[in-house]
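Before I ask anything, let me first share the structure, which is written out below as structure tokens.
Here's a slice of the assembly, chains where they normally sit.
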Amino acid sequence: MSTVPTVTVWNEFRHEKENDDVAVIYPDGIHETIADGLRDVGYDVHTATLDEPEHGLTESVLDETDVLAWWGHKAHDEVDDEIVERVAGRVRDGMGFVVLHSGHYSKPFKRLMGTTCSLKWREAGETERVWTVEPGHPIADGLPESFEVPRAEMYGERFDVPAPDELVFLSWFEGGEVFRSGCCYTRGKGRIFYFRPGHETYPIYEQPEIRTVLVNAVDWAAPGDGPDPYFGNSDPLEDLE
Amino acid sequence: MSTVPTVTVWNEFRHEKENDDVAVIYPDGIHETIADGLRDVGYDVHTATLDEPEHGLTESVLDETDVLAWWGHKAHDEVDDEIVERVAGRVRDGMGFVVLHSGHYSKPFKRLMGTTCSLKWREAGETERVWTVEPGHPIADGLPESFEVPRAEMYGERFDVPAPDELVFLSWFEGGEVFRSGCCYTRGKGRIFYFRPGHETYPIYEQPEIRTVLVNAVDWAAPGDGPDPYFGNSDPLEDLE
Amino acid sequence: MSTVPTVTVWNEFRHEKENDDVAVIYPDGIHETIADGLRDVGYDVHTATLDEPEHGLTESVLDETDVLAWWGHKAHDEVDDEIVERVAGRVRDGMGFVVLHSGHYSKPFKRLMGTTCSLKWREAGETERVWTVEPGHPIADGLPESFEVPRAEMYGERFDVPAPDELVFLSWFEGGEVFRSGCCYTRGKGRIFYFRPGHETYPIYEQPEIRTVLVNAVDWAAPGDGPDPYFGNSDPLEDLE
């Protein structure tokens, strides 16, 4: 891994153009707000959006991407299946993948999880409290034991994902639900982090704790230089009788 | 779960018709040999094969199936994508899924894992020794600490699957490789067991230890009656301020 | 495993003798209430208490025990270290171990976990809502997606245990905390289930959902007949050069 990870922040970038409430909070798009939080610590951050050619995720863009962050919500179905396979393949080859909030329902995340990734939800601007259940995990660096998101869309269990390899955060919701909010996975050589908080009508990506999580998650997900396995017909390494 | 699980053993059933060596070992098809091992303990076992309508995996067949065992090798691509999604969906809804040997590369297994499921392989009739690394796991019931498969096709690491939720068996190969040979997963409500040994040109499914594993695996994978989660928009369970 | 597991329910049995409020709820001791719930489904249930010789956990009692359920709260330190090692050793040899509520701080549980098993707590009679996050797990059989414990002592994260092998339940608390309430572990050949709900001043062990969990947990934790590993100096199984 390069010392400074190169990040591509992907956004479907539709809400911001179509909904004035969203445009007020994220005038340049959610992707720019997320990108700013990562640039602040010196990461090399680019952005890509749905309506660009190949959704901005060309082979050459991905060649230069250590970690891809993904925000999508209302246009998951418009993501081309070829790009979905390209992204999933890159993750298996080692690219980090940080999936944000409603990205739980994005095609590449579902493709990599193998499950429906369904959940309960409610949009009522209620309190969420995020608890750090693995304080020794690198993604918990610099965080408090718990912090509040004052106005959040609720996501509640059952979250239909494979049991995470590491569970870093749990959320409590005012309305009575809980959620596994910070979930680590490895698929192929790639590290995947799903992070629940974040929404288009609340300024959650401005919140310091959220920014800290995303900075940590990118650092954790950035690829190393472990071996690229050989697959296929293979000669013996020892004499066979 | 019914006390006696209903099992459907699926086989692509091509090798047996096209290759005399295979036909000698498995004259009625590998599926019948596998099925016999399960019938011997009283399970209610049916079979289905690739060339039947809907590959023998109609909705009504799956309605009656607690656990689906899957053997495929040379015709993975001929399995219709609609049936693949049907099987994967049934597993997520709770149907057990026991994936045998070259079934690592079947479409439904890859669909549920989200990875390439690739590996190293070699067909040299070498010795495999299967080690029980979790002797407390139900799938290890009645087994010795280790047993040999005298002539086996080698599968070697890296096996590109998600880290198993539980790793029950490891294999040693004469040629110098190792393999995670007994891997448990839960996806949705369904339990999945991948078991490596087994091949079309060796009488492996006649071997008592192998039969014991398959009997145990079906029992372990059979569905329970846990809750069916509700997904979607959800009213609060507590008063919101 | 015998079809009908033999269970020993252990209780320190002090609150009931010293506190009238507790005595009203559990006149024969918490152990008898827990035992009744297990007897109702036909399990063979015995009890043992702190003030018996060897705390009622003699070698011969443990010889006949498939699963040990443990309730302790105020007298953890009075449990003799020799008995602690005996119980931990039996678990490693395959005896199931169901640890209840304040048993998180019992010596045998801490011994088997290797961590402090500390947590946050509060006794305010608040609402707890238990969520089933793994509806496909055998311990979730027959349960709803969530259920309430109307008046509960709160336990909150960080719960200082190893990440559970399987996480079945999460709790939501009225006061703002969350907790990993149903945690599965394997240690040696033994299966361990920690279950949070339950308290001496609330009639929680009379609640049907709680009884269902305990019945399921005993069934899940009951030992199988996997191999007893040999440890020590070992001859090669293959010729060495």
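Order as written gives the chain letters A, B and C; numbering starts at 1 within each chain.
We adopt the following convention: a residue touches a chain if its C-beta (ideal position, glycine included) is under 8 Å from a C-beta of that chain, and two chains touch if they have at least 3 such contacts.
Here the structure is a predicted model, which is why all the values come from computation and not from measurement.
Q: If 3 of the identical subunits are displayed, how many subunits does the entire complex have according to this structure file?
A: Full complex, one repeated sequence, 4 copies overall.
Rule of thumb we're sticking to: only the chains that are shown with their structure count from here on.
Q: Classify the chain contact graph as line, ring, star, complete or other.
A: complete
Q: Any idea if chain A and chain B meet via the same residues, over half in common, or different ones?
A: Same-residue interface.
Q: How many angstrom lie between the centres of chain A and chain B, each centre taken as the mean Cα position?
A: 32
Q: Please output the residue numbers of chain C that touch at least 2 other chains, ranges allowed.
A: Only 129, 132, 134-135, 145, 166 qualify.
Q: Which residues of chain C touch chain B in the complex?
A: It comes out as residues 94, 129, 132, 134-138, 140-146, 165-166, 174, 186, 188-191, 223-230, 237-238.
Q: Can you tell me which positions in chain C touch chain A when the two form their complex?
A: On the chain C side, the touching residues are 129, 131-135, 145, 156-159, 163, 166-167, 170-173, 176-178, 180.
Q: Quick one: in the complex, what on chain A touches chain B?
A: Touch list, chain A to chain B: 88, 92, 111-116, 118-122, 124, 126, 154, 156-158, 160, 162-163, 165, 174-177, 185-188, 229-238, 240-241.
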